[in-house]
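Left out: one protein chain. Kept in place: all the others.
Moving on, here comes chain A:
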Amino acid sequence: MGSETYADWSSQDAVVCRGVGKTWAEGTARAHEALRGIDLDIAPGEFVVLLGPSGCGKSTLLYLIAGLERQTEGRIWAFRDPVEGPSPDRSLIFQETSLFPWLTVWQNVSFGLSIRGAPEAERRAVAREALARVGLAEAMEKRPDELSGGMRQRVAVARALAMRPKVLLMDEPFAALDVQTRAKMQDFLLDVWRDSGASVLFVTHHIDEAVALADRVVVFTARPGRIKSIIPVNLPRPRDPFSPEGEALRRLLTAELQGEVDRAFAEQEALAG
């Protein structure tokens, strides 16, 4: 509904979603609705965290905004242009390591440039700069399997930054890391985000991650994924997770999420039984 009404909208927002829905395998017996009626605006330079139980469709929304999948309902714009396919403006960073093992670190970082046919000198320069920004300048010639998990994700961030994206889409990028490394990576990400001026859309199911990072937290319901609430976070950074405000926010998010987690759990139990 209302998808055409917004065709002439004139906002300055980085990403605008109106009535976005996605049904996988639509029209078949296996059809299931992952997302329904998503309205979401993301301002330039804003850090938005999508928080929800596993399998609630928040990653699906990320893929739709990235242009890797098409929504079955509603419309998405990025900087006034309708999203019709992938674009280097919107870089996606994945949960699992997605570095190409057959390329060196710098070749991985400059992969997007090599797609465009940039000469090697330029590719090296861009890779060196992007790697410097994630603190891995000395790892240029290494291969991905020589790096730790945290370093690999930093290279993945550098690869995304090398494309100078206006929107960074991150799909649980630190989920595979241990707790200490994850905390370090969050600080690092905030630095990178401030330098780059890009908007960040960050998917997670960790409340602590939302508390540490977000300008706004978007809480999702369980299947089909809908927006339950949008909670602005006005705490100064760097944040102390144990401050009274941090505790209060964590409590609020836990309460928001609890019902959804219970519902998702009951649904899975029912399916299993």
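Rule of thumb we're sticking to: contacts are C-beta pairs under 8 Å (C-beta built on N, C-alpha and C of every residue); 3 or more make two chains touch, one makes a residue touch a chain; residues count from 1.
Keep this in mind: contacts and distances are computed from a predicted model.
Per the UniProt record, the absent chain's protein name among "Cytochrome c oxidase accessory protein CcoG", "Aspartyl/glutamyl-tRNA(Asn/Gln) amidotransferase subunit C", "Putative zinc-finger protein" or "ABC transporter permease" is "ABC transporter permease".
Contact with the chain not shown here comes from a single listed residue; of A:Pro53, A:Gly112 or A:Pro224, that residue is A:Gly112. Only one of A:Ser87, A:Gln186 or A:Gln268 touches the chain withheld from this view, namely A:Ser87.
When the whole complex is considered, the residue among A:Glu26, A:Asp81 or A:Glu96 that touches the unshown chain is A:Glu96.
Contacts to the hidden chain, counted on chain A, fall at residues 66-68, 86-88, 90-92, 94, 96, 98, 100-102, 111-112, 114-116, 143, 145, 159, 163.
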